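Heads up, one of the protein chains got dropped from this complex, but the rest are sitting where they should.
We call the chains A and B, going by the order they appear; numbering starts again at 1 in every chain.
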(Lines give C-alpha, C1' and ligand atoms only; values in the text may rest on other atoms or scores of the structure.)
Protein backbone atom coordinates (compact mmCIF):
# COMPACT_ATOMS: atom_id res chain seq x y z
CA UNK A 1 0.00 0.00 0.00
CA UNK A 2 1.54 3.26 -1.04
CA UNK A 3 1.07 6.40 0.96
CA UNK A 4 -0.89 8.17 -1.70
CA UNK A 5 -3.35 5.35 -2.25
CA UNK A 6 -4.59 5.24 1.34
CA UNK A 7 -7.47 7.69 1.69
CA UNK A 8 -6.80 8.35 5.40
CA UNK A 9 -3.15 9.22 4.82
CA UNK A 10 -4.05 11.29 1.79
CA UNK A 11 -6.68 13.35 3.63
CA UNK A 12 -4.45 13.95 6.66
CA UNK A 13 -1.68 15.16 4.35
CA UNK A 14 -4.13 17.40 2.50
CA UNK A 15 -5.23 19.08 5.74
CA UNK A 16 -1.64 19.73 6.76
CA UNK A 17 -0.66 20.98 3.31
CA UNK A 18 -3.67 23.18 2.56
CA UNK A 19 -4.22 24.35 6.15
CA UNK A 20 -7.89 25.16 5.45
CA UNK A 21 -9.40 28.16 7.21
CA UNK A 22 -12.39 26.74 9.09
CA UNK A 23 -14.96 29.27 10.21
CA UNK A 24 -16.68 28.02 13.39
CA UNK A 25 -19.88 29.25 14.94
CA UNK A 26 -19.55 27.05 17.95
CA UNK A 27 -20.63 27.09 21.55
CA UNK A 28 -18.70 28.87 24.27
CA UNK A 29 -17.84 25.65 26.09
CA UNK A 30 -16.14 24.25 23.02
CA UNK A 31 -14.40 27.28 21.55
CA UNK A 32 -11.01 26.80 23.17
CA UNK A 33 -10.62 23.09 22.56
CA UNK A 34 -12.08 23.41 19.06
CA UNK A 35 -9.60 26.10 18.07
CA UNK A 36 -6.72 24.13 19.56
CA UNK A 37 -7.83 20.91 17.85
CA UNK A 38 -7.96 22.63 14.46
CA UNK A 39 -4.52 24.17 14.96
CA UNK A 40 -3.20 20.79 16.13
CA UNK A 41 -4.22 18.97 12.94
CA UNK A 42 -2.81 21.75 10.78
CA UNK A 43 -5.94 23.74 9.96
CA UNK A 44 -6.65 27.39 10.82
CA UNK A 45 -9.62 28.26 13.06
CA UNK A 46 -11.68 31.43 12.85
CA UNK A 47 -14.48 31.95 15.38
CA UNK A 48 -17.14 34.56 14.66
CA UNK A 49 -20.88 34.83 15.09
CA UNK A 50 -21.36 38.50 14.27
CA UNK A 51 -24.15 38.76 11.66
CA UNK A 52 -22.66 41.92 10.15
CA UNK A 53 -19.46 40.18 9.04
CA UNK A 54 -20.81 36.72 8.25
CA UNK A 55 -20.72 37.09 4.47
CA UNK A 56 -17.15 38.42 4.45
CA UNK A 57 -15.88 35.78 6.87
CA UNK A 58 -17.53 32.88 5.05
CA UNK A 59 -16.12 34.34 1.85
CA UNK A 60 -12.50 33.90 2.98
CA UNK A 61 -13.06 30.54 4.73
CA UNK A 62 -12.59 27.09 3.19
CA UNK A 63 -15.33 25.51 5.27
CA UNK A 64 -17.98 26.45 7.84
CA UNK A 65 -19.06 24.60 10.99
CA UNK A 66 -22.32 25.59 12.70
CA UNK A 67 -22.74 24.19 16.21
CA UNK A 68 -25.98 25.16 17.95
CA UNK A 69 -24.74 24.35 21.46
CA UNK A 70 -25.18 27.84 22.93
CA UNK A 71 -27.79 29.34 20.71
CA UNK A 72 -29.78 32.48 21.24
CA UNK A 73 -31.83 34.72 18.96
CA UNK A 74 -28.82 36.77 17.96
CA UNK A 75 -26.59 33.79 17.25
CA UNK A 76 -29.33 32.04 15.29
CA UNK A 77 -29.40 35.08 13.00
CA UNK A 78 -25.64 34.77 12.48
CA UNK A 79 -25.88 31.01 11.91
CA UNK A 80 -28.53 31.38 9.24
CA UNK A 81 -26.65 34.07 7.34
CA UNK A 82 -23.44 32.05 7.51
CA UNK A 83 -25.05 28.82 6.35
CA UNK A 84 -26.93 30.54 3.53
CA UNK A 85 -23.72 32.23 2.40
CA UNK A 86 -21.78 28.95 2.45
CA UNK A 87 -24.52 27.27 0.42
CA UNK A 88 -24.64 30.13 -2.09
CA UNK A 89 -20.85 30.16 -2.52
CA UNK A 90 -20.64 26.38 -2.78
CA UNK A 91 -18.47 26.06 0.31
CA UNK A 92 -18.71 22.85 2.33
CA UNK A 93 -20.30 23.15 5.74
CA UNK A 94 -21.01 20.96 8.77
CA UNK A 95 -24.07 21.20 11.04
CA UNK A 96 -23.70 19.96 14.63
CA UNK A 97 -27.28 19.94 15.99
CA UNK A 98 -26.29 19.90 19.69
CA UNK A 99 -29.24 19.03 21.87
CA UNK A 100 -31.77 18.70 19.04
CA UNK A 101 -34.77 17.16 20.73
CA UNK A 102 -34.02 18.78 24.10
CA UNK A 103 -35.95 21.95 23.22
CA UNK A 104 -38.18 23.12 20.41
CA UNK A 105 -35.85 25.98 19.43
CA UNK A 106 -32.94 23.57 18.99
CA UNK A 107 -34.92 21.15 16.89
CA UNK A 108 -36.49 23.90 14.81
CA UNK A 109 -33.21 25.77 14.23
CA UNK A 110 -31.59 22.54 13.05
CA UNK A 111 -34.45 21.73 10.70
CA UNK A 112 -34.48 25.30 9.33
CA UNK A 113 -30.75 25.19 8.61
CA UNK A 114 -31.03 21.82 6.86
CA UNK A 115 -34.02 22.85 4.76
CA UNK A 116 -32.73 26.29 3.77
CA UNK A 117 -28.98 25.82 3.44
CA UNK A 118 -28.25 22.14 2.80
CA UNK A 119 -25.29 21.18 4.99
CA UNK A 120 -22.60 18.97 3.48
CA UNK A 121 -22.40 16.93 6.69
CA UNK A 122 -24.72 16.59 9.68
CA UNK A 123 -22.64 15.32 12.61
CA UNK A 124 -24.37 14.41 15.85
CA UNK A 125 -25.11 11.64 18.32
CA UNK A 126 -27.85 9.08 17.89
CA UNK A 127 -30.54 10.97 19.79
CA UNK A 128 -29.95 14.13 17.79
CA UNK A 129 -29.92 12.29 14.47
CA UNK A 130 -33.10 10.37 15.31
CA UNK A 131 -34.81 13.57 16.37
CA UNK A 132 -33.99 15.24 13.05
CA UNK A 133 -35.02 12.12 11.13
CA UNK A 134 -38.42 12.44 12.77
CA UNK A 135 -38.17 9.55 15.21
CA UNK A 136 -39.86 9.96 18.55
CA UNK A 137 -37.30 9.82 21.30
CA UNK A 138 -36.83 11.64 24.53
CA UNK A 139 -33.59 13.50 24.75
CA UNK A 140 -31.58 13.94 27.92
CA UNK A 141 -29.75 17.09 26.98
CA UNK A 142 -26.60 16.55 25.02
CA UNK A 143 -26.07 12.96 26.10
CA UNK A 144 -27.08 10.14 23.92
CA UNK A 145 -29.44 7.62 25.42
CA UNK A 146 -29.80 5.58 22.25
CA UNK A 147 -27.31 3.03 20.99
CA UNK A 148 -25.98 4.08 17.62
CA UNK A 149 -26.68 0.72 16.09
CA UNK A 150 -30.40 1.27 16.67
CA UNK A 151 -30.25 4.54 14.80
CA UNK A 152 -28.54 3.60 11.56
CA UNK A 153 -31.80 3.53 9.68
CA UNK A 154 -32.61 7.01 10.94
CA UNK A 155 -29.19 8.22 9.80
CA UNK A 156 -29.73 6.80 6.32
CA UNK A 157 -33.18 8.36 6.11
CA UNK A 158 -31.87 11.76 7.20
CA UNK A 159 -29.04 11.54 4.67
CA UNK A 160 -31.52 10.85 1.88
CA UNK A 161 -34.03 13.51 2.89
CA UNK A 162 -31.39 16.19 3.50
CA UNK A 163 -28.84 15.38 0.80
CA UNK A 164 -26.12 15.55 3.48
CA UNK A 165 -23.63 12.98 4.64
CA UNK A 166 -24.73 11.99 8.15
CA UNK A 167 -21.94 11.26 10.64
CA UNK A 168 -23.38 9.72 13.78
CA UNK A 169 -21.00 9.22 16.68
CA UNK A 170 -21.20 6.58 19.39
CA UNK A 171 -19.34 3.45 20.48
CA UNK A 172 -19.28 2.77 16.73
CA UNK A 173 -19.50 5.76 14.42
CA UNK A 174 -21.72 5.46 11.35
CA UNK A 175 -21.06 7.69 8.35
CA UNK A 176 -23.55 7.46 5.51
CA UNK A 177 -24.76 9.22 2.38
CA UNK A 178 -27.96 7.22 2.52
CA UNK A 179 -26.64 4.41 0.37
CA UNK A 180 -23.16 3.51 1.56
CA UNK A 181 -22.65 3.08 5.32
CA UNK A 182 -19.08 3.33 6.63
CA UNK A 183 -18.16 2.50 10.21
CA UNK A 184 -15.38 3.47 12.58
CA UNK A 185 -15.04 1.40 15.75
CA UNK A 186 -12.14 3.36 17.24
CA UNK A 187 -12.53 5.45 20.37
CA UNK A 188 -12.39 5.16 24.15
CA UNK A 189 -15.02 5.59 26.90
CA UNK A 190 -12.95 8.38 28.53
CA UNK A 191 -13.72 10.56 25.50
CA UNK A 192 -17.33 10.89 26.61
CA UNK A 193 -16.16 12.28 29.97
CA UNK A 194 -14.46 15.31 28.37
CA UNK A 195 -16.72 18.14 27.35
CA UNK A 196 -17.00 19.22 23.72
CA UNK A 197 -15.56 16.06 22.18
CA UNK A 198 -18.51 15.86 19.79
CA UNK A 199 -18.05 19.52 18.88
CA UNK A 200 -14.38 18.77 18.25
CA UNK A 201 -15.33 15.91 15.93
CA UNK A 202 -17.44 18.42 13.99
CA UNK A 203 -14.68 20.96 13.46
CA UNK A 204 -12.18 18.24 12.51
CA UNK A 205 -14.80 17.03 10.03
CA UNK A 206 -14.95 20.59 8.69
CA UNK A 207 -11.18 20.62 8.13
CA UNK A 208 -11.27 17.25 6.39
CA UNK A 209 -14.13 18.03 4.02
CA UNK A 210 -12.42 21.33 3.15
CA UNK A 211 -9.17 19.60 2.21
CA UNK A 212 -10.31 16.16 1.10
CA UNK A 213 -11.67 15.06 -2.24
CA UNK A 214 -14.77 13.14 -1.25
CA UNK A 215 -17.15 14.25 1.51
CA UNK A 216 -18.19 10.77 2.67
CA UNK A 217 -14.57 9.57 2.83
CA UNK A 218 -13.34 12.76 4.48
CA UNK A 219 -16.07 12.64 7.15
CA UNK A 220 -15.11 9.03 7.90
CA UNK A 221 -11.42 9.86 8.10
CA UNK A 222 -12.11 12.67 10.56
CA UNK A 223 -13.91 10.23 12.86
CA UNK A 224 -11.07 7.71 12.52
CA UNK A 225 -8.56 10.38 13.55
CA UNK A 226 -10.70 11.37 16.55
CA UNK A 227 -11.12 7.77 17.70
CA UNK A 228 -7.49 6.73 17.41
CA UNK A 229 -6.22 9.92 19.05
CA UNK A 230 -8.64 9.18 21.90
CA UNK A 231 -7.35 5.61 22.25
CA UNK A 232 -3.74 6.72 22.33
CA UNK A 233 -4.45 9.54 24.77
CA UNK A 234 -6.33 7.19 27.12
CA UNK A 235 -3.28 4.94 27.35
CA UNK A 236 -1.33 7.76 28.95
CA UNK A 237 -4.13 9.52 30.89
CA UNK A 238 -4.32 9.62 34.69
CA UNK A 239 -7.83 11.09 34.62
CA UNK A 240 -9.96 13.26 32.39
CA UNK A 241 -7.78 16.37 32.79
CA UNK A 242 -4.65 14.73 31.42
CA UNK A 243 -6.81 12.86 28.88
CA UNK A 244 -7.70 16.18 27.24
CA UNK A 245 -4.06 17.30 27.14
CA UNK A 246 -2.81 14.03 25.68
CA UNK A 247 -5.62 14.10 23.11
CA UNK A 248 -4.49 17.48 21.78
CA UNK A 249 -0.86 16.31 21.90
CA UNK A 250 -1.86 13.32 19.74
CA UNK A 251 -3.67 15.49 17.19
CA UNK A 252 -0.62 17.72 16.89
CA UNK A 253 1.98 14.96 16.49
CA UNK A 254 0.33 11.88 14.99
CA UNK A 255 1.90 9.96 12.14
CA UNK A 256 -0.76 9.33 9.47
CA UNK A 257 0.70 6.02 8.32
CA UNK A 258 0.84 4.76 11.91
CA UNK A 259 -2.74 5.80 12.58
CA UNK A 260 -3.90 4.32 9.26
CA UNK A 261 -2.86 0.89 10.49
CA UNK A 262 -4.94 1.33 13.67
CA UNK A 263 -8.27 1.99 11.99
CA UNK A 264 -10.94 -0.50 13.04
CA UNK A 265 -14.20 -0.70 11.13
CA UNK B 1 -17.57 3.44 60.19
CA UNK B 2 -19.43 1.76 57.38
CA UNK B 3 -19.47 3.18 53.92
CA UNK B 4 -23.14 3.96 53.90
CA UNK B 5 -23.15 5.80 57.21
CA UNK B 6 -20.58 8.42 56.16
CA UNK B 7 -22.41 11.32 54.56
CA UNK B 8 -19.48 12.29 52.32
CA UNK B 9 -19.12 8.78 50.92
CA UNK B 10 -22.87 8.46 50.52
CA UNK B 11 -23.22 11.75 48.62
CA UNK B 12 -20.27 11.01 46.31
CA UNK B 13 -21.77 7.62 45.50
CA UNK B 14 -25.16 9.21 44.88
CA UNK B 15 -23.69 11.66 42.35
CA UNK B 16 -21.95 8.86 40.47
CA UNK B 17 -25.01 6.63 40.54
CA UNK B 18 -27.68 9.18 39.66
CA UNK B 19 -25.49 11.23 37.31
CA UNK B 20 -27.68 14.32 37.77
CA UNK B 21 -28.18 16.61 34.79
CA UNK B 22 -26.99 20.02 36.00
CA UNK B 23 -28.14 22.99 33.96
CA UNK B 24 -25.56 25.77 34.19
CA UNK B 25 -25.97 29.41 33.26
CA UNK B 26 -22.36 30.21 33.91
CA UNK B 27 -19.82 32.70 32.70
CA UNK B 28 -17.78 32.19 29.55
CA UNK B 29 -14.50 31.95 31.45
CA UNK B 30 -15.75 29.04 33.50
CA UNK B 31 -17.78 27.05 30.98
CA UNK B 32 -15.08 24.61 29.91
CA UNK B 33 -13.70 23.76 33.34
CA UNK B 34 -17.20 23.67 34.83
CA UNK B 35 -18.43 21.18 32.25
CA UNK B 36 -15.30 19.06 32.68
CA UNK B 37 -15.56 19.15 36.48
CA UNK B 38 -19.18 17.97 36.36
CA UNK B 39 -18.32 15.14 33.96
CA UNK B 40 -15.34 14.22 36.14
CA UNK B 41 -17.44 13.72 39.28
CA UNK B 42 -20.02 11.71 37.37
CA UNK B 43 -22.68 14.33 36.70
CA UNK B 44 -23.94 15.58 33.32
CA UNK B 45 -23.54 19.25 32.38
CA UNK B 46 -25.90 21.23 30.19
CA UNK B 47 -25.04 24.85 29.38
CA UNK B 48 -27.74 27.14 28.01
CA UNK B 49 -28.81 30.72 28.54
CA UNK B 50 -31.35 31.05 25.74
CA UNK B 51 -34.54 32.52 27.25
CA UNK B 52 -36.73 30.74 24.72
CA UNK B 53 -35.74 27.27 25.91
CA UNK B 54 -35.22 27.94 29.61
CA UNK B 55 -38.44 26.32 30.79
CA UNK B 56 -37.88 23.16 28.74
CA UNK B 57 -34.23 22.83 29.79
CA UNK B 58 -34.91 23.39 33.48
CA UNK B 59 -37.73 20.88 33.14
CA UNK B 60 -35.37 18.05 32.19
CA UNK B 61 -32.56 19.07 34.58
CA UNK B 62 -32.04 17.78 38.13
CA UNK B 63 -30.53 21.04 39.35
CA UNK B 64 -29.78 24.55 38.13
CA UNK B 65 -26.72 26.73 38.74
CA UNK B 66 -26.91 30.46 37.99
CA UNK B 67 -23.53 32.23 37.91
CA UNK B 68 -23.67 35.93 37.14
CA UNK B 69 -20.01 36.21 36.15
CA UNK B 70 -20.60 37.43 32.59
CA UNK B 71 -24.00 38.97 32.81
CA UNK B 72 -25.72 41.22 30.30
CA UNK B 73 -29.32 42.25 29.75
CA UNK B 74 -30.08 39.24 27.61
CA UNK B 75 -28.50 36.74 29.99
CA UNK B 76 -30.20 38.30 33.00
CA UNK B 77 -33.51 37.61 31.26
CA UNK B 78 -32.52 33.95 30.83
CA UNK B 79 -31.29 33.70 34.41
CA UNK B 80 -34.54 35.03 35.82
CA UNK B 81 -36.72 32.70 33.76
CA UNK B 82 -34.54 29.73 34.68
CA UNK B 83 -34.53 30.51 38.40
CA UNK B 84 -38.26 31.14 38.49
CA UNK B 85 -38.88 27.88 36.67
CA UNK B 86 -36.65 25.93 39.05
CA UNK B 87 -38.45 27.47 42.02
CA UNK B 88 -41.87 26.72 40.55
CA UNK B 89 -40.94 23.10 39.77
CA UNK B 90 -39.31 22.58 43.16
CA UNK B 91 -35.89 21.86 41.64
CA UNK B 92 -32.82 22.72 43.72
CA UNK B 93 -30.73 25.58 42.46
CA UNK B 94 -27.49 27.36 43.32
CA UNK B 95 -26.79 31.08 42.96
CA UNK B 96 -23.16 32.17 42.51
CA UNK B 97 -23.26 35.98 42.87
CA UNK B 98 -19.89 36.61 41.16
CA UNK B 99 -18.71 40.15 41.76
CA UNK B 100 -21.72 41.23 43.81
CA UNK B 101 -20.64 44.56 45.23
CA UNK B 102 -18.42 45.38 42.26
CA UNK B 103 -21.26 46.96 40.29
CA UNK B 104 -24.86 47.88 40.96
CA UNK B 105 -26.20 45.56 38.26
CA UNK B 106 -24.44 42.57 39.84
CA UNK B 107 -25.70 43.35 43.32
CA UNK B 108 -29.21 44.09 42.10
CA UNK B 109 -29.44 40.99 39.89
CA UNK B 110 -28.34 38.82 42.82
CA UNK B 111 -30.86 40.40 45.17
CA UNK B 112 -33.64 40.08 42.60
CA UNK B 113 -32.91 36.39 42.07
CA UNK B 114 -32.85 35.72 45.81
CA UNK B 115 -36.06 37.61 46.49
CA UNK B 116 -38.05 36.25 43.56
CA UNK B 117 -36.81 32.69 43.16
CA UNK B 118 -35.37 31.54 46.50
CA UNK B 119 -32.12 29.69 45.72
CA UNK B 120 -31.41 26.49 47.64
CA UNK B 121 -27.76 27.51 48.07
CA UNK B 122 -25.94 30.84 47.72
CA UNK B 123 -22.26 30.08 47.15
CA UNK B 124 -19.77 32.96 47.08
CA UNK B 125 -16.72 34.46 48.70
CA UNK B 126 -16.82 36.62 51.81
CA UNK B 127 -17.05 39.98 50.05
CA UNK B 128 -19.97 38.79 47.91
CA UNK B 129 -21.81 37.29 50.88
CA UNK B 130 -21.28 40.40 53.00
CA UNK B 131 -22.53 42.60 50.17
CA UNK B 132 -25.73 40.57 49.83
CA UNK B 133 -26.17 40.52 53.61
CA UNK B 134 -26.13 44.30 53.52
CA UNK B 135 -22.72 44.88 55.02
CA UNK B 136 -20.75 47.82 53.70
CA UNK B 137 -17.57 46.63 52.10
CA UNK B 138 -15.63 47.67 49.05
CA UNK B 139 -15.26 44.93 46.53
CA UNK B 140 -12.20 44.41 44.39
CA UNK B 141 -13.82 42.59 41.52
CA UNK B 142 -14.08 38.88 42.01
CA UNK B 143 -11.35 38.62 44.59
CA UNK B 144 -12.14 38.47 48.24
CA UNK B 145 -10.51 41.07 50.42
CA UNK B 146 -12.24 39.95 53.60
CA UNK B 147 -11.24 36.99 55.72
CA UNK B 148 -14.02 34.45 55.83
CA UNK B 149 -13.94 34.26 59.61
CA UNK B 150 -14.97 37.90 59.79
CA UNK B 151 -17.99 37.24 57.65
CA UNK B 152 -19.62 34.30 59.37
CA UNK B 153 -22.24 36.45 61.00
CA UNK B 154 -23.11 37.94 57.62
CA UNK B 155 -23.44 34.43 56.16
CA UNK B 156 -25.81 33.40 58.95
CA UNK B 157 -27.88 36.54 58.51
CA UNK B 158 -28.13 36.00 54.76
CA UNK B 159 -29.14 32.38 55.28
CA UNK B 160 -31.94 33.43 57.63
CA UNK B 161 -33.20 36.30 55.48
CA UNK B 162 -33.08 34.30 52.22
CA UNK B 163 -34.00 30.85 53.41
CA UNK B 164 -31.00 29.48 51.52
CA UNK B 165 -27.99 27.53 52.69
CA UNK B 166 -25.04 29.92 52.41
CA UNK B 167 -21.72 28.38 51.35
CA UNK B 168 -18.92 30.90 51.80
CA UNK B 169 -15.51 29.91 50.49
CA UNK B 170 -12.14 31.06 51.77
CA UNK B 171 -9.16 29.61 53.62
CA UNK B 172 -11.86 27.97 55.72
CA UNK B 173 -15.23 27.39 54.08
CA UNK B 174 -18.35 28.11 56.14
CA UNK B 175 -21.62 26.43 55.23
CA UNK B 176 -24.68 27.48 57.17
CA UNK B 177 -28.45 27.40 57.18
CA UNK B 178 -28.49 30.25 59.67
CA UNK B 179 -28.49 27.98 62.71
CA UNK B 180 -25.90 25.26 62.16
CA UNK B 181 -22.48 26.32 60.89
CA UNK B 182 -20.31 23.65 59.27
CA UNK B 183 -16.68 24.24 58.33
CA UNK B 184 -14.25 22.76 55.83
CA UNK B 185 -10.59 23.63 56.28
CA UNK B 186 -9.30 21.74 53.24
CA UNK B 187 -7.87 23.51 50.23
CA UNK B 188 -4.61 24.93 48.92
CA UNK B 189 -3.46 28.47 48.07
CA UNK B 190 -2.74 27.45 44.46
CA UNK B 191 -6.49 27.03 43.94
CA UNK B 192 -6.97 30.78 44.09
CA UNK B 193 -4.49 31.19 41.24
CA UNK B 194 -6.62 29.20 38.80
CA UNK B 195 -9.56 30.99 37.25
CA UNK B 196 -13.11 29.81 37.84
CA UNK B 197 -12.41 27.66 40.90
CA UNK B 198 -15.26 29.35 42.76
CA UNK B 199 -17.56 28.77 39.80
CA UNK B 200 -16.47 25.12 39.82
CA UNK B 201 -17.35 24.86 43.50
CA UNK B 202 -20.83 26.13 42.59
CA UNK B 203 -21.50 23.54 39.89
CA UNK B 204 -20.15 20.72 42.06
CA UNK B 205 -22.50 21.98 44.77
CA UNK B 206 -25.30 21.80 42.20
CA UNK B 207 -24.50 18.15 41.49
CA UNK B 208 -24.36 17.29 45.18
CA UNK B 209 -27.63 18.96 46.16
CA UNK B 210 -29.31 17.26 43.19
CA UNK B 211 -28.14 13.80 44.29
CA UNK B 212 -27.84 14.17 48.08
CA UNK B 213 -30.52 13.94 50.72
CA UNK B 214 -29.86 17.07 52.76
CA UNK B 215 -28.94 20.44 51.25
CA UNK B 216 -26.70 21.63 54.09
CA UNK B 217 -24.78 18.36 54.20
CA UNK B 218 -24.52 18.12 50.43
CA UNK B 219 -23.21 21.68 50.13
CA UNK B 220 -20.59 20.92 52.76
CA UNK B 221 -19.56 17.68 51.05
CA UNK B 222 -19.11 19.51 47.76
CA UNK B 223 -16.71 21.95 49.41
CA UNK B 224 -14.83 19.07 51.06
CA UNK B 225 -14.38 17.38 47.68
CA UNK B 226 -13.13 20.64 46.13
CA UNK B 227 -10.64 21.25 48.92
CA UNK B 228 -9.17 17.78 49.08
CA UNK B 229 -8.89 17.50 45.29
CA UNK B 230 -7.05 20.83 45.38
CA UNK B 231 -4.64 19.59 48.06
CA UNK B 232 -3.87 16.41 46.17
CA UNK B 233 -3.45 18.24 42.87
CA UNK B 234 -1.08 20.77 44.43
CA UNK B 235 1.21 17.95 45.58
CA UNK B 236 1.86 17.04 41.96
CA UNK B 237 1.66 20.48 40.33
CA UNK B 238 4.64 22.25 38.74
CA UNK B 239 2.69 25.50 38.37
CA UNK B 240 -0.87 26.65 37.88
CA UNK B 241 -1.24 25.03 34.44
CA UNK B 242 -0.53 21.52 35.67
CA UNK B 243 -2.46 22.31 38.87
CA UNK B 244 -5.65 22.63 36.83
CA UNK B 245 -5.02 19.36 34.98
CA UNK B 246 -4.26 17.41 38.15
CA UNK B 247 -7.33 18.90 39.81
CA UNK B 248 -9.62 17.53 37.09
CA UNK B 249 -7.75 14.22 37.20
CA UNK B 250 -8.44 14.05 40.93
CA UNK B 251 -12.14 14.77 40.50
CA UNK B 252 -12.40 12.01 37.90
CA UNK B 253 -10.56 9.31 39.86
CA UNK B 254 -10.89 10.00 43.60
CA UNK B 255 -11.77 7.27 46.06
CA UNK B 256 -14.57 8.55 48.35
CA UNK B 257 -13.46 6.53 51.37
CA UNK B 258 -9.90 7.80 51.00
CA UNK B 259 -11.06 11.40 50.69
CA UNK B 260 -13.46 11.01 53.63
CA UNK B 261 -10.49 10.34 55.89
CA UNK B 262 -8.82 13.59 54.72
CA UNK B 263 -11.63 15.96 55.62
CA UNK B 264 -10.52 18.66 58.04
CA UNK B 265 -13.06 20.83 59.80
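Heads up, the rule we're going with is that a residue touches a chain if its C-beta (ideal position, glycine included) is under 8 Å from a C-beta of that chain, and two chains touch if they have at least 3 such contacts.
Just so you know, these numbers come straight off a predicted model, no measurement behind them.
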Residue among B:69, B:198, B:212 or B:256 touching the omitted chain: B:69
From the list B:61, B:94, B:196 or B:209, which touches the chain that is not on show? B:196
For chain A, residues touching the missing partner are 21, 28, 31-32, 35-36, 39-40, 44-53, 56-57, 60-61, 74, 78, 244-253
Touch list for chain B against the chain that is not drawn: 27-30, 32-33, 69-74, 99, 102-106, 139-143, 193-196, 237-242, 244-245
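To be clear about the criterion, only the chains that are shown with their structure count from here on.
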CA centre of chain A versus CA centre of chain B: separation in Å? 32
